[in-house]
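Complex shown without one protein chain; remaining protein chains in place.
The block that comes next holds chain A.
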Amino acid sequence: MTCTTCPYCGVGCGVIATPGDESAPNRLRIEGDPDHPANQGRLCVKGAALAETVGLEGRLLQPLMRDDDGREQAVSWDRALDRVATDLRRIIDQHGPEAVAFYVSGQLLTEDYYVVNKLVKGWLGTANIDTNSRLCMSSAVAGHKRAFGEDLVGGNYQDLEEADLVVLVGSNTAWCHPIVYQRLMQSRRERPEKRIVVVDPRRTATCEQADMHLPVKAGSDVWLFNGLLTYLEEHGVVDTGFVANHTGGAAEALAVARADGGRLEAVAKACGVPVAQLQAFYALFARTRKVVTVFSQGVNQSSSGTDKVNSIINCHLFTGRLGEPGMGPFSITGQPNAMGGREVGGLANTLAAHLELDEPVHRQLVQEFWGSPSIAREPGLKAVDLFDAVHDGRIKALWVMATNPVVSLPDADRVRDALRRCELLVVSDLFADTDTAAEARVVLPALGWGEKDGTVTNSERCLSRQKAFLPSPGEAKPDWWAVSEVARRLGFEGFGFEQPHQIFDEHARLSAWRNDDDGVRRAFHIGGLAGLDAEGYDRLRPCQWPVPQAGEHTPRLFQDRRFFHGDGKARLVPTAPRAPINAVDDEFPLVLNTGRIRDQWHTMTRTGRAPRLASHLPEPFVEMHPYEAMLCGVQDGALVRVASRWGAMVARLRCTADQPRRTVFVPIHWNDQRASDARVGALVNPVVDPLSGEPEFKHTPVMVSPFPVDWHGVVYSRSPLQFEGSEAPAYWVCIQGDGFLRYELAGRGRLEEPHHWSRSLLGFEQQPQWLEVGEVSAGDYRAAALAEGRLLACAYLSPRAELPSRSWLNRVFGKERVSEADIVGLKLGRSVDPADDVGATVCSCFSVGRNTILDAIRDNGLTSVEGVGRCVRAGTNCGSCQPEIRALIEEARLAEGA
């Protein structure tokens, strides 16, 4: 039994992992840790499915090298590391240290982060290290620094419970931070008078339980909060003493806020909400002292993200609502260890341990502590710029760790192009087949969750251990080890780490180093955790920093009203609202917004492997308002092409009135390994916030058009399929099932000889049992391969979108032996087994059962009666069952949100 931490979201839930015993060595048991302050025993669906994602399938077990022609060779660590070190040395000698860069991730443990950051900033002497946290919360970092003088999240999850009003801004908490959401809802059940307001252009699952949903226009948050600040001032809701004694800049911030936020009507127009609703929200905020404002990507991912953050913090500073239970601005991060990365300073514009690059005193302090030969003096390149520099050859060597920028960065096709141009691309990852690793010269096998050992910090400053309870597979090694080895090969001292606790100790000591009034006082202080030996490190219980002395935790900051600007005061920052950089026009009339869905995580390299998670919204999709769809000439449930000036993708259309007009939503998760053409990153405009460098993921002008296809198909296989060149269908997506893979396909032109096509695709030239119905009427083709009564593969192709129920096929594929009825069913393309409950007849014209319809809705993410009609024909004749179908869609939607 091991106490560790969930690796998925920034909530950072404690997990107890119990590896299987002798009798069932593979049966890992996962439970919530009842003693962890973040979750107190709860787990969300992603956390609970952790056991399903630790399998070794597809894992990279040995270092790989590729030559110029892309030939791949497994090599020893020594060879791989020598190669990395030699090439780095050569590139540095020829082009200087600025030609080298690192791109790391919020998935790294603090220890990994620390070592990389130390190497880059202290020994290579550059600051070209950035992280994918840039993409999710760097605006929060920049905003915190401007307001508090340091990157600080003052409150904790308990504050959300104790607050009388919780404002969730641009945060689909229900899906993205499920446990925080559950805690919030639980507290509301206990205190029904508590109010929850959601500020979000989309009507997300989070809105369903909210008291008020402000459907503000994308990008209008600064108007909203400037308006609030003005309202507070006008109504005398101000903590005068606090503002006078503990803040600066209030007058300037107010003057700017008043310029745009002075008239309620103007704010209402800018935000696209009615005056009365705005007023109601302002009044509620004004009269509620215990208010927490939670924000995340929806606020951060914008070209004015930092200003948005400050406009929120301004309102809390103005009313003195922070530093006490149940109040304060609260940034919630997307990644498990985004905070850890911030603490070690693993960003291009920070130094280390909450110290700054541009402060000579800070630089001196860190260099002294490290005893390093040099120290970075200027900010390095931030994510988007960094890949630009790779593209134009300024950066020649790049080491990517635990992230998949080809999928996740804006203008992602250009990113891929950049990687191809890079002289030395090193990728440390669990898998050799990610879209990014596929381009690498050297691929290093990293450790996954349950194998690696270190610490992480969640969104409430809670530092906890992630521990190894599984053996390291093959030759996989910790990232800190690989980096230290390269550092040693480059002749650098200070990288003699043998175990993670040594790194943690150094990190803790640095945080305490001259952390006083004579040196540089900073909140980040975990000196109390220095000096832990391996055993003490293993026994470390979750604690919230600062931990200046052993045993002293700090659940809440700012209680002493002290901030970390030179004068000890906080700042209100003037935030003049700015429109997003790229405006829509006639050619690209819609705004693309991107985000996450509940059961997938980042680019699916892990969650895509769990059947349970893959079954919720299995295909890449675009959400759009039905009326907008009508204007674009596209149909619900059909394939569409979404294009921007930067790239294009293909996905299935889901019409939903929850999506505001003139906008579309696309989830970020799909990659080239899982779908033909579904990386939304390729479309996103490479535009960033000038202060934080965070890309504008929530606002790219796009157009949507039909993606016409002539046939549809679904293929099940026990092993991965390879689509070769011209044989590849125009559209495919691969969905992980329980012991099989499901491919949804669609293609252009007539599929000549489908039996040849499917046999060669499935590799079953001589199968023991090959049931083939062949071309039935209207170009339908059905085939299935069996061996000893077990299904090996099946293929259904049709010119219409009517294909067999996937839920039913999933069940048949799960069976060790298929029945006679199943075989008949496979031939007919629908269940004939009476045990397979199709449910009460809903559509009597075509005798379609309730369960069949529900399955179709879930399988295909259908949202309209028309979509259901296209899939299973129900409701397309007399239409009198349409109200019932509509109710089933609603039922499925509610179940989905639950």
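Definition applied: contacts are C-beta pairs under 8 Å (C-beta built on N, C-alpha and C of every residue); 3 or more make two chains touch, one makes a residue touch a chain; residues count from 1.
Just so it is clear, contacts and distances are computed from a predicted model.
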Next item on the list: Have a look at "Cbb3-type cytochrome oxidase, cytochrome c subunit", "Nitrite reductase (NAD(P)H) large subunit", "Amino acid ABC transporter ATP-binding protein" or "Acyl-CoA dehydrogenase" and point out the UniProt protein name belonging to the hidden chain.
Entry: "Nitrite reductase (NAD(P)H) large subunit"
Check: Taking the entire complex into account, which one of A:A276, A:V361 or A:A534 touches the absent chain?
Finding: A:A276
Next item on the list: Tell me which residue among A:E628, A:D689 or A:D780 touches the hidden chain in the full complex.
Entry: A:E628
Note to self: If I consider the whole complex, including the chain that's not displayed, which of A:D68, A:E265 or A:E535 touches that chain?
What the structure shows: A:E265
Item checked: From A:G122, A:G249 or A:P660, residue that would touch the chain that is not displayed -> A:P660
Check: Which chain A residues touch the hidden chain?
Finding: 203, 213, 215, 265-266, 268-269, 272-274, 276-277, 625-628, 630-631, 636, 655, 657, 660-662, 841, 844-845, 847, 864-866, 878-881, 883-884, 890
